[in-house]
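Here the complex is missing one protein chain, while the rest keep their positions.
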Amino acid sequence: MKLITAIIRENVLDRVREKLLAAEIYRITVTRVSGRGQQMSEEIYRGQRVVPGLNPKMRLDIACNDEFVEPCVNAILEGARTDGGRVGDGKILITPLEDIIRIRTGERGGKAI
Amino acid sequence: MKLITAIIRENVLDRVREKLLAAEIYRITVTRVSGRGQQMSEEIYRGQRVVPGLNPKMRLDIACNDEFVEPCVNAILEGARTDGGRVGDGKILITPLEDIIRIRTGERGGKAI
Amino acid sequence: MKLITAIIRENVLDRVREKLLAAEIYRITVTRVSGRGQQMSEEIYRGQRVVPGLNPKMRLDIACNDEFVEPCVNAILEGARTDGGRVGDGKILITPLEDIIRIRTGERGGKAI
Amino acid sequence: MIGRCALGCGVALGTVLFLGASSALAAGGSPEAVTVDSGATAWMLTSTALVLLMVPGLAMFYGGLVRSKNVIGTMMHSFTAMGIMGVLWVTISYAMCFGDGVLGGWFGWNPDYVLLRGIDDTIMPDFHIPEYVFAMFQGKFAIITPALIAGAFAERVRFRSYCIFIAVWGLLVYNPLCHWVWAADGFLFKMGAIDFAGGTVVHISSGISGLVAALYLGARRGYPASAMHPNNLVMTLMGAGLLWVGWFGFNAGSSVQSGLATAQALTATQAAAAAGALMWILLEGWHQGKATALGFASGILAGLVAVTPAAGVVRPGGAMALGAIAACVCYGAILLKNRLGYDDSLDAFGVHGVGGTVGAILLVFFMRDGFSTHQFVVQLQAAGVAMAYAAVLTLVIVIVVDKVFGLRASAEAEMAGLDHVYHGERGYGLLNAN
Amino acid sequence: MIGRCALGCGVALGTVLFLGASSALAAGGSPEAVTVDSGATAWMLTSTALVLLMVPGLAMFYGGLVRSKNVIGTMMHSFTAMGIMGVLWVTISYAMCFGDGVLGGWFGWNPDYVLLRGIDDTIMPDFHIPEYVFAMFQGKFAIITPALIAGAFAERVRFRSYCIFIAVWGLLVYNPLCHWVWAADGFLFKMGAIDFAGGTVVHISSGISGLVAALYLGARRGYPASAMHPNNLVMTLMGAGLLWVGWFGFNAGSSVQSGLATAQALTATQAAAAAGALMWILLEGWHQGKATALGFASGILAGLVAVTPAAGVVRPGGAMALGAIAACVCYGAILLKNRLGYDDSLDAFGVHGVGGTVGAILLVFFMRDGFSTHQFVVQLQAAGVAMAYAAVLTLVIVIVVDKVFGLRASAEAEMAGLDHVYHGERGYGLLNAN
Partner (left out) sequence: MIGRCALGCGVALGTVLFLGASSALAAGGSPEAVTVDSGATAWMLTSTALVLLMVPGLAMFYGGLVRSKNVIGTMMHSFTAMGIMGVLWVTISYAMCFGDGVLGGWFGWNPDYVLLRGIDDTIMPDFHIPEYVFAMFQGKFAIITPALIAGAFAERVRFRSYCIFIAVWGLLVYNPLCHWVWAADGFLFKMGAIDFAGGTVVHISSGISGLVAALYLGARRGYPASAMHPNNLVMTLMGAGLLWVGWFGFNAGSSVQSGLATAQALTATQAAAAAGALMWILLEGWHQGKATALGFASGILAGLVAVTPAAGVVRPGGAMALGAIAACVCYGAILLKNRLGYDDSLDAFGVHGVGGTVGAILLVFFMRDGFSTHQFVVQLQAAGVAMAYAAVLTLVIVIVVDKVFGLRASAEAEMAGLDHVYHGERGYGLLNAN
C-alpha cells in the first residue's frame, strides 16, 4: 500500500478528480496548502506588482493498493498538467504505507482502502 | 516510530481527543481537510438538495513510538466511530517514521515524541 | 529521498524560510494546522483566561534528496527555535519517500525534486 | 392614547405643538386638521431604518462569537425574528401593545389595529407624524427583543422550536410589557416609571428571559471544560459598530420627534457608549493586563443598554457615569457567571439583563431634574415587575415548548453543528476545498 | 415635469403643497418663491444614502454566493456600477431620463441637465426639495439596476467587457425605461402604469436582461454537474440585512416627500419583506424539511422586489400577501430553472425578474382603492413592454459586446478564477499562510 500525495494547482482540482474517477479511484482527501516552487504568480497591490511568497495550492492524499499506484499517478498527471506542462504544475510524492484501517468497521490493510 | 494519520468527521474531534488523552497520548496536530469517500452529505441550495463533491473532515497526525500505535489506533476507533459505524467515519493510515526531532532541544528519536 | 515535515510556530515561518533559502532549499509546501503539545497559550474571553485546546501552527512539507536532509533539518532548527528553545517550538518528522514525480515533465526520482 | 416618552419630551414637544398650531392658524385651517411635521417624520423614518439595522448588527455580533459550525444557526436566530415578529407585529401585536387595556390591563386590544387597518391615514396629533411610522418604529423593538434572548441559549436549540418560542414569547411577554410601560393606560406608565427607550421592556425582559431559558436548557455539551472560541471576532466587531450606529435610532428615535429631546437622547447615547467601552478595557487592562476587542464591544453594549431607559432624562455627564458603572457591573456579573458555572452562552443576561437593570435603577441618581426617592422606588418596582413577569412567563413557555416540540437540540445536532443539521448549510464554504 | 409616484402621493403631497402655500402667504412673499421643505429634503437625503447602502449590500449578498475564487470579481460587479453609472448619471443619464422626450419619446433630453449644470439651485416646486437631491436619489437606481443583472452571469464574464456592457445597457435600456415610466411625458406614465419604486424599471428590466445574457453566454463550466457552493453564506446574510435596511430608502424615498405616503410605503415594504421571508422558509420546511438561511434571505428579496412597484398603493395586509405570493412563485421559478437547466448563476431572473413581475401585475388585486380591470390591463401592458424592450436590446448589446470585446471569460480564466485573472487579487488572504 502506498500513500500518494500530490500538490497541484487550485484550479485543476476538478479535472484531476474526474480523471481519478475515470481510473476508478474514488476516495481522496484534499487540503488547502500554500507552496513555493519555481512559479512566480504576480498580484497587484496599489499599483505595484508583488510576488507572494507562497502560492495557494491543493494537496491530495490518496491511500491505495500497490496496483493502483500507476493508474493513480497517471490520472493525476493527466489532470494536473496544464498546457503541456508549466512551472507551478506541482509534484506527486509516493510514501510507503504500513497499514490502513477503516474506522467504520475496523477492517485493516488492503481491503480497508 | 510511526506516524498515525486519521481522517475523521469534524464533529468527533473532541471525543477522539478525550479518548487519546485517556490513552496518555497528548500530542497531536490537526488539519482541516475535505474528503470524499462513500459518504453523501446533502446540503440545500435554493430548494435543491445538492451533494457537495467534498465533505469537511479533520485530519489528525500523531507521531508515536511503536508501543503506542495500538493504543492510539484503538483510541481513535473508539472516539471516531459513530453509532456503531456509519459511512463517512473515515480512515486511519500508518506510515513509518524514520526520525523525529524536538525543535526546542534538538533531541532526536523516540524521546523527542 | 525523504519527506521532512515540520510543525512550527506560525510566526517563525518567515525566519525558517529565510534559513531554508540560505541552505539552498527553495521548494516547500505550507499548511495551516492546529496543534497540541505542552504549550499553553492563553487567550482572554470576557474577563476570563482561557487555554485553547489547540494552538495555531504551521506545517512545512519538504521533499528532498538524502544529502539535503541534514542541512534542511538544521535550517529549520535555526529558524524555528525561539529564545534558545521554548515549549511550543514544535517538531520535525522524517519519513521515507519512495518516489517523487514532477507533474510538469513527468520526471521521476531525485532529479524531480 | 400613547404615552411613550412622556417624561423626556416636555420642551421639544411644546415646540412642535406650537409650530403646528401656528401653521394651522396662519393657514386659517380648521383646528382639527393635523399637519404632518415632515422633519419629525423624516427622523422617525430614519430611526426605523436604524433600529432595523441593529438586527443584522446583532446577528453579526452574536454570529461571530459562536463556533463555526453554529454561525448560520445563530445568525438565523436574529434574522428569523425579522420575519416572525415582523408578520406578527402587523397582524396583531401592535393592537396588543397600543390598544386600550383589556383583561384588567394585561395587554391592549384594538380591533382597528389588526393588520394596521385603522391607521392607514392617521396622523398622530401629539407627534405630527403618520401613525404608520410610529407603528413601524415600535415594531422594530418587538423584533430585536426576542433576538437578544437568543444569545443566552445559543448553540443548543432546535430551530423550529426557537421560532415557536419567540412567537409565543412576543405575544405573551413582550406585548404585555410594552403595553404596561408605553401605552397611556399601561399601569407602569401611569405609575410614572421612566423607560425612555426600553430598559425594562427590551433589555431587562430579554436578559432575564434568556437567563431562565439558559438555566432550564442546561449548558452546552462540554461547557465549561472545553473552551469555545469565537469563530469570527472580526465580524463581532463589525456588528458592534452597526449596533452603536443603530442605537441612535433606538434611543433618539424614542423621542418621537426631531428636536431638543431627540438631541439630548442622542448625546446621552453617544456619551454612555464611549464611556462604557473605555471603562471596560480599562478594567480589563487592570485585571488581565490586556484590553480585548470583545471587551471593548461588550463595553459599548453595556453602556448603550444602561443609557437606554435613561436617554431622555440624563445629561451627558450622567450618561457617561451610567455607561461606566454599567461596564463595571456587567464585567463583574460575567465573572460571577463563570464562578457559578451556568451557561449564558453569549451573556445575554450578563449584558442586557444586568446592564438594563443598572440603567433603569441608577438613572434616578443622574436625572436632569435631580434625584427623587419616589422615582427611585417607582423604578425599583417597575424593574421588579418586569423581571418577575418575564421570568415566570418565560419559564412556562419554555417548558411547554420543550414538552411539545423539544427545545433543546439533540446531542447529535449539537455535535454536528446547528448549521448542517437544521439548515443544511455551512457558513464558510471558503474553508473547504471544493 | 416629473411624474414619479403621481399615484401614491395624493394625500401627502396635498399636505405639503398646502403647507408650502401657507408659509409663503404668511410671509407675504411672492407666490413664485419655492421654499425648501427641510423635512422632505432630510428624508430624501437619507433615502439617497440608504439606496447607496444597497450596493455594498448587494455586493455582499452576491459575493457570498459564488466560489471563493470569484468573490472579488463578483463584488466588483456591484462596485464598478457605482463608478460607471455614477459618472454617466451626472454626465448625461439624468438628461436622458428626465429631459423632455425626443426621438418620438424613446428617451428624454435636456441639454441643461448635462453635468447637472442647469439645476444648481433649482428647488422642485412639486416636492419642495432641491432638484439635486431628486437627481441623486434617482441616480442610485441607475446604479443598482445593472448591478442586479450581474447576478445572472456571475463567475463567467470578462471584467472589461462587463464594464462596457453596463455602460451601454444603462444608456440604451435603463434610461429609456426610466423615462417612459417616471417622466411626466413618458408613455407608460401617461398610460397610468403604476410603478411606485421600480418594479418594471429596476426589477423586471434587470431580471429579464440577466436571463437573456445568461442564456446567450451559456452555463458556467461544470454546471450543473458539479455543485458550486457559496463561499460565505455569512456575508450573504449580512448583505441581505443591508438590503432590507436600504430598501426603506428605495421604496419610502420614492414618495419624494416625508409624509403619509412615505409612511405607507415604508410599512408596505416592511410587511412584504417579513412575509416573503417567512413564507420562503415555511415552503422549504414543507418541501425539504429544513429552513435555510439562503432561503430566508431569498424570501426577503422576493418580498421586497414584489412590493417595490406596489408600495404606494397597497395596505399592509396586501403587502404581506404580495410578499408571500412572490416568495412562492420565485421558489417555484427556481425549481423550474433547475429543471430547465439554464444557468442563472445567482437567480437574478428567478428573484428580480419573476418577483418584479408578480408585484407589478398582482398589485392590482390589493390596491387601497380596490381592483380595477383597466389597471390590470395597463399593468400587463407595461410589464410586457418593459420585458420585450429589455430582452431585445440586451440581446443586441450582449452580441455586439461579445463580438467586439469578448464577453465570456476564457476557459482558463474561469478555471483560475476571475479574481486572479482580471483583478490580480484574492479575496481571502487569510486562507493562505503567508
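Letters A, B, C, D and E mark the chains in the order given here, with residues in each chain numbered from 1 onward.
By our rule, a contact is a pair of C-beta atoms (placed from the backbone, for glycine too) under 8 Å apart; a residue touches a chain by one contact, two chains touch by 3 or more.
Note that this is a predicted model, so its numbers are computed, not measured.
The chain not shown here makes contact, within the complete complex, with A, B, C, D, E. Per the touch definition above, the residue from D:G210, D:G259, D:G312 or D:G355 contacting the chain not shown is D:G259. Residue in contact with the omitted chain (choice from E:V102, E:L115 or E:L336): E:L115. Among D:A81, D:L237 or D:A433, only D:L237 touches the chain that is left out of the view.
Listed residues D:P111, D:P125, D:G218 or D:G317: the one in touch with the omitted chain is D:G317. For the chain left out of this panel, the touching residue among E:T35, E:S226 or E:Q288 is E:T35. Within the entire complex, the positions of chain C that touch the omitted partner chain are 10-12, 14, 32-34, 41-44, 49, 52-54, 56.
Residues 23, 26-27, 29, 35-43, 45-46, 48-49, 52-53, 55-57, 59-60, 63, 71-72, 75-76, 79-80, 82-87, 90, 115-117, 120-121, 123, 129-133, 135-136, 139, 159-160, 232, 235, 238, 258, 422-432, 434 of chain E touch the missing chain (whole complex, contact as defined above).
Although one chain is not displayed, chain A still touches it through residues 43-53.
In this section, only the chains that are shown with their structure count from here on.
Following the contact convention of this document, A, D, E is the list of chains adjacent to both chain B and chain C.
The chains in contact with chain C and with chain D alike are A, B, E.
With respect to chain B, maximal separation of chain centres occurs for E (centres as means of Cα atoms).
Rounded to whole angstrom, the centroid-to-centroid distance between chain A and chain D, based on C-alpha atoms, equals 52 Å.
Counting only residues that touch two or more partner chains, chain B has 14, 31-34, 43-44, 49, 52-54, 95-96.
Multi-chain contact residues, meaning those touching two or more other chains, occur in chain E at positions 226-227, 229-230, 288, 290, 292, 294, 431, 433.
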